[in-house]
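All protein chains but one are shown at their positions in the complex.
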Amino acid sequence: MMLLACLLVVLGMALTLIRAVRGPTVYDRILAVNVYGTMTVMLIALLGFLAGRPDFLDLALVYALLNFVGTLAALKFFKHGHLGEER
Amino acid sequence: MNLAIDIASWLLLAAGGSLMVVSGLGLVRLPNVFARLHAAGLADTGGSALLLLGMALQAGWSLVTVKLVLIGIFLFFTAPTAGHALAHAALLGGISPDDKGESEDDDEDDSPDGRGG
Partner (left out) sequence: MFSPRTLSLFAVLYGTWLLLSGIWEPFLMISGAVACLLVVVIAHRMDVIDGEGHPIGLTWRALLYYPWLFWQIVLSNIQVLRLVLHPRLPISPVSGWVAAGQRSSVGLVTFANSITLTPGTMALTVMEDRIHVHALTQGGFDDLVAGEMNRRVCQMEGTGS
């Protein structure tokens, strides 16, 4: 049953990737990458259960943190053209 | 009792996974950024919550469940923040939220009635 959930999440990730490749605007791509990241968090957690190694959950937690920061950083970069060095 | 928990967990995992697929489908089918943001919300709230709940039922009362809950809390507070930042950036980036049709230079097989993908 974990396997089925894994496969479903992977299918969702594939669909998300279609949107990331197609665009058309940069916001569509960032949105798609953000959702892709959320699904990756879930996939890592599910894989941890599938492999019987709950340590994977720590990776999922860290990936959730990175995904959030990464989305904001990418948005800020495309909005201002830099990450904040000019004040 | 164990069987009941297993079945409940299986249902939650299947529902969560399906919600992820629907979210991806919405991301492909919906016409513009703002509409797609709502589809992204499906994965961020419903999909993750159901999957985490299903995994928590599998784990039982342990530190694993605590970590799952922490992931859930974290997603619960960051997902809307990222979504709002995206929406606001798209608004400032000159995309009209009232645009009902295609956003400009979208490719043609992306029409609202096509299945997409």
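Which chain is which? They are A and B, in the order written, and residues in each are numbered from 1.
Keep in mind that, in the parts below, contacts are C-beta pairs under 8 Å (C-beta built on N, C-alpha and C of every residue); 3 or more make two chains touch, one makes a residue touch a chain.
All values reported here derive from a predicted model rather than from experimental measurement.
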{"item": "Omitted chain - touching chains that are shown", "value": "B"}
{"item": "Touching residue (missing chain; options B:13, B:30 or B:55)", "value": "B:30"}
{"item": "Residue ranges of chain B at the interface with the undisplayed chain", "value": "19, 22-23, 25-26, 29-32, 34-35, 37-39, 41-42, 45-46, 49, 63, 66-67, 70, 76-77, 79-81, 83-84, 87-88, 91, 97-98, 100, 112-113"}
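In this section, only the chains that are shown with their structure count from here on.
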{"item": "Whole-Å gap between the CA centroids of chain A and chain B", "value": "11"}
{"item": "Chain B residues within the chain A interface of the complex", "value": "6, 9-10, 13-14, 16-18, 20-25, 27-28, 33, 36-37, 40, 43-44, 47-48, 51-52, 54-55, 58-59, 64, 67-68, 70-71, 74-75, 78-79, 81-82, 85-86, 89-90, 92-93, 95, 103-107, 110, 116-117"}
{"item": "Interface residues, chain A side, partner chain B - complex", "value": "1-2, 4-9, 11-16, 18-19, 22-28, 30-32, 34-35, 38-39, 41-42, 45-46, 49, 54, 57-58, 60-61, 64-65, 68, 71-72, 75, 78-79"}
